[in-house]
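Yeah, one chain of the complex is gone here, protein chain that is, but the others are all in their spots.
Here is chain A:
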Amino acid sequence: MSTGALYNDQGSAEAAVEAGQETTPTSSGSGAAFGLFSTDFKKNEDLKEMLESNKESLKLEAMKRIVGLISKGKNASELFPAVVKNVASKNIELKKLVYVYLVRYAEEQQDLALLSISTFQRALKDPNQFIRASALRVLSSIRVPIIVPIMMLAIKEAASDLSPYVRKTSAHAIQKLFSLDPDQKEQLIEVIEKLLKDKSTLVAGSVVVAFEEVCPDRIDLIHKNFRKLCNLLVDVEEWGQVVIINMLTRYARTQFTSPWREDAMFDENNEKAFYDSDSEEKKGQADVKTYIMDPDHRLLLRNTKPLLQSRNTAVVMAVAQLYWHLAPKHEVSIVTKSLVRLLRSHREVQYVVLQNIATMSIQRKGMFEPYMKSFYVRSTDSTHIKTLKLEILTNLANEANISTILREFQTYVKSQDKAFAAATIQAIGRCATNISEVTDTCLNGLVLLLSNRDESVVAESVVVIKKLLQTQPNQHSDIISHMAKLFDNITVPMARASILWLMGEYCERVPKIAPDVLRKMAKTFTVEEDIVKLQTVNLAAKLFLTNSKQTKLLTQYILNLGKYDQNYDIRDRTRFIRQLIVPSEKSSTLNKYARRILLASKPAPVLESAFKDRDRFQLGTLSHSLNIKTSGYQELSEWPAVAPDPSVRNVEVIEPVKEWAPSVGKAKQSKSEDKFYSDDEEKEENASDSSSSDDSDSSSSSSEESGSESEEESNEESEKTSSDSGKSSSESETEPKNNSKKATRKKKPADSDSDESDSKASSSSAESSSSSVSDSDDDSEPPAPQKKSNVKARPKVEVKSKKEVSLLDLDDFSPAPMNAPKPSVFSPSLLSDLEGLSLSNVSSAMQVTTPSFGPMKTFELLHHMTGKGLSAKYHFPRQPCLYQPSMVSVQVILTNGSDHTLEEIHVGDRSPASLHIHCFNTIERLEPRASVTVSMGIDFSDSTQAANFQLCTKEDQFSVSIQPAVGELLMPSTMTEADFCKEQKKLLGMNETSATITMTTANTSSQTINKQVLSVANVGVAPSSQNNFHRFAGRTVSSGALVLVSLELKESSSALLTINTEKSIMASMLLQDLKQALTEA
């Protein structure tokens, strides 16, 4: 009873009505007692009972009805206590509905909402990433100030969660917390900074939204992430793309110089590495400063271009505005086609796109002129679409197309939509003023329209004619008199006022008619609209000055009427005019100038587009659409005169460090200094690995990181090894197989080329990319069976390796064969055996070998003319780099072509600054005509971006750059046919690129093919049982991703070339190169 009464007070009348409409209550006894008041209390009581029942289905039914109430905007807050109890329900749907309810009402019922918090806190620790994410979502959506610290903690924790999905949710939560408590800004910025570094495409969009909301002015946070964001952009989900593109537009405007100069023709030069030295010379010679686009600027433009093909109209628009605001003028036009395509979309999309095109077409007619016909109006278009199309057509009009446009306009004038017809007349007026050739034609056309039956058309014509006549009044007194005749029939005030103004302005040209018009006006003055009255007063004044004999009395009469008018504007005007024109003693000075004041020649109005001033807003924004500055609008800054330091965007080479396992980084550092493998290193490695937390859910990010982890080993000795992050699951069943292969293994070493014995052997038994999700590599406490197999494994390997190099100590051997020496001499099958030992069924295919073929293509690094005698050439020796496994080794031949000795040749500044180069030791002296060969290591990070650095002598510095062909970024790897096929199967779909090529039959011998392929790419030949099948395998140097090339010869000299790799960009580049090489051969 008491609770019922309580609800009675609270329940709103609305809820009462609403509840009454619902199905009849399964009435309870107490409900019936309240029947008198209204049914709704019974109702809510009923819902409450249902919620408190033990039956899930009843609870669910109740929640569904409550959600129904919420959706209709009815108040259901009094049920809060009953609902909140169900927050911990096992039933997912019920739980979700409770969440919906909580988020809606928690703000109103803060104390009770706190009851639910512990449930969420518990869920935040759930092993399931989706549960963690949804708990954070709801927790952060509850707008209760008291839980701010809890939210902050949860966000921070989630920001370093292993699951990218949870991290994404935390990015969303940042904004929610910020809107709840802006004081948390500083802490939140820290989290944002951290999340901006995230490599997952899932997170990128959301964190940029948070950035835009919380700290859009902290542009410095973007520097380091700029390139990453550009590169990830294509893979980010569409909504994130929009936000990122908009943010990057703003960023670019502060960081790069304007590409819109006269000499912006050369902007592509920077892409050609070899021009660099030239341009430097040029700078010295002349003061002409050629514009060179910042490579990052170019990167942004290049990476956004494919998004023009997006199906999401907002993405297309975002790219279009980016090009409009950032691209060199001659490149902007590539967006036209896509924008025109959007016009096929929904009405609302058309509206916004047309607005933007209207603004663009004012400045750049040429962009849209070829698509003029797409802007022709259809009778089914809605009025504002029609008006916008008209606007654009008018903007596009020029001497060449005006006749077509006017013909089109003629159709529009006849439209049944009168507002549109009126707009067309204005458009004709604008065309007439803008293009002098057609002014007369337009004027005649407009005069014809004066006899139109529709009043609004006539009125609009009058207004436009008035404006046109002002520009050239002399010849057209007949038009004025024609309009005077029409005056009686025109009732639209604006048109009447226009005619009156024309009469007054040109009263000397129509001396007979004007006084008569004034006479008519005197009769109707009192019933006219204000605007007409004002013009009547003006006309009277002007006539009084020019023709006072005829109009003196009329003028006085009108001034008297005006004096007592209800509108104070008119009274004011009348008083002013009277003082001005009627001679009196006091105002004589002013009186003298009356004629000059009233009949001064007035400048003709400029008929401008309504979109003229919209370009002050960034295109595509809400502000642009409304033409007012909306809250939260970020100004697009002007280009800086001098670009800020571009090196701020340089990023340290992808650190193989996981945030949660910082010790790995330390291990790496120590390694690069260590000359030999040491036990310490092993331990450190293991320690760090074991410290890395293990989460089987984190798929994408951790696999990426594990990829980089495999790069970290390096060694001054001739071995190049890669650490293994193999799977922790043991595979003791591979043992028998190993044994059986042992025999064959022994034979195989003969295969290894003797000429390679001095070359650097490399081995990388890396992890699988996709399945080694749980890279809890060699745990410090591996499971028992694993240990067992390891024990067995060791002796075998040892026997082998001792035979070959005897470099390794038994103790040095880690559970996974991290330091497999000289693997190039191992047969593939042996390697697979070793892999079996390494407990990974996947990694078997991953051995990297040295090349069997090394083409010597030499490239010029520095010409002796540019280098003041010093010339440099380089080639890729295709040997594993001594210095670090992730580096590509480059040999540079330095020649002194001058007649004096060059001293202290060394490598100077490099860009990007993060570029890891292992420089050659400074060459103290280089005698004339002497040359020296030095080797360097460059970490290209698997991209073909040029490595720029300076080659310095004692006196000079020369900028040089090395641009690797994609094939040089690989290292060969040996694998069996079976392994090859297995790996290939894993890299299907997105990871597969293929092309059909035509080859001359002469070149289909396996020898030629091998030669051609190897000349292009540093890959290893994989055995193939079929004659028409050629296989090559390699791994990218930097990240160790597998690259599989297969060539299937078909009849009639065609062949199918397939490349399987995760690195899709490399794949397509490699495909191109191979295609060329194979077809040319």
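Rule of thumb we're sticking to: a residue touches a chain if its C-beta (ideal position, glycine included) is under 8 Å from a C-beta of that chain, and two chains touch if they have at least 3 such contacts; residues count from 1.
As a working rule, contacts and distances are computed from a predicted model.
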Protein name (UniProt record) of the chain left out of view, among "Glutathione S-transferase", "AP-3 complex subunit mu-2", "EF-hand domain-containing protein" or "Cytochrome c oxidase subunit 4": "AP-3 complex subunit mu-2"
Selected from A:K85, A:R143, A:K552 or A:K982 as touching the chain missing from the view: A:R143
Candidates A:R302, A:R347, A:K485 or A:K954 - the one touching the absent chain: A:R347
Selected from A:N86, A:S206 or A:T974 as touching the chain missing from the view: A:S206
Option from A:N591, A:S1006 or A:S1068 whose C-beta touches the chain left out: A:S1068
Touch with the omitted chain, as defined above, among A:N86, A:S623 or A:Q1012: A:S623
Contact set of chain A toward the excluded chain (per top definition): 55-57, 60, 64, 67-68, 70-73, 91-94, 96-97, 99-100, 104, 107, 128, 130, 137, 140-141, 143, 163-165, 169, 172-173, 175-176, 179, 202, 206, 209, 234, 237-239, 242, 246, 306, 309-314, 316-318, 337-338, 340-341, 344, 346-349, 351-353, 373-374, 376, 378-380, 382-384, 408, 411, 414-416, 452-454, 620-623, 625-626, 628, 630-634, 699-700, 988-990, 992-993, 995, 1064-1065, 1068, 1071-1072
